[in-house]
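Everything on this sheet refers to the single structure shown next.
Excluded from the complex is one protein chain; the other protein chains are retained at their positions.
So, chain A:
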Amino acid sequence: MEAFTTHTGRAVPLRRSNVDTDQIIPAHWLKKVTRDGFEDGLFEAWRKDPEFVLNQAAHQGATVLVAGPDFGTGSSREHAVWALQNYGFKAVISSRFADIFRGNSLKNGLLTVVLPQETVEALWQLAETDPATEITVDLVRRKVVAPGVEADFELDENARWRLLEGLDDISLTLKNEDAIAEFEKTRASFKPRTLAA
């Protein structure tokens, strides 16, 4: 995973709540067996509308998505995270994320930042008033900074450390091989197995 320390970029204001992962990347894109090439599928249905915020010239090249509450609900598809990253987003800000989406994003180095709705509103205002406004998402200081906005955000220390270092979860877990093997010895014999012994 690519490390995330701090990022500064322009923002896209997505004034919608309950953006489910079917909207982020529709199911027919999920037939691909790679982790890349999903950028054209991002918000595919909404992008057919020329007025949709992602289509506006002023927001081209923006890298921070500022979304309404309950972003990433529904399907567990990690393709939603890949699509946002393939498109160029480095961070997503919302007042509330769905659990599975949040987990997926942090495992891929896409920083999801939870801020109060009023701060989200302030960032929407900024990005709409002047799309050239830059927002800094600083994981080192756990701060989001923009003109007139300075907001602290929380992220548990362990998740933050893994992001800052760009660590691979599986390698970390495999350091506990002994503990896993010990646990396996204590499992009840009645637990089911999918294969004959």
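In this text, a residue touches a chain if its C-beta (ideal position, glycine included) is under 8 Å from a C-beta of that chain, and two chains touch if they have at least 3 such contacts; residues count from 1.
By definition in this document, contacts and distances are computed from a predicted model.
Per its UniProt record, the hidden chain corresponds to "3-isopropylmalate dehydratase large subunit" from the list "Aldehyde dehydrogenase (Acceptor)", "3-isopropylmalate dehydratase large subunit", "Sugar ABC transporter permease" or "Sulfate transport system substrate-binding protein". Of the candidate positions A:L30, A:V149 or A:L164, contact with the hidden chain is made by A:L30. Among A:T8, A:N55, A:S76 or A:T133, only A:S76 touches the chain that is left out of the view. Even with one chain removed from view, chain A keeps its contact list with that chain: residues 15-18, 20, 22-23, 26-28, 30-35, 45, 68-70, 73-79, 81, 96-100, 103-104, 107-108, 117, 156-159, 169-170, 172-174, 176, 179-180, 183-184, 187-195, 197.
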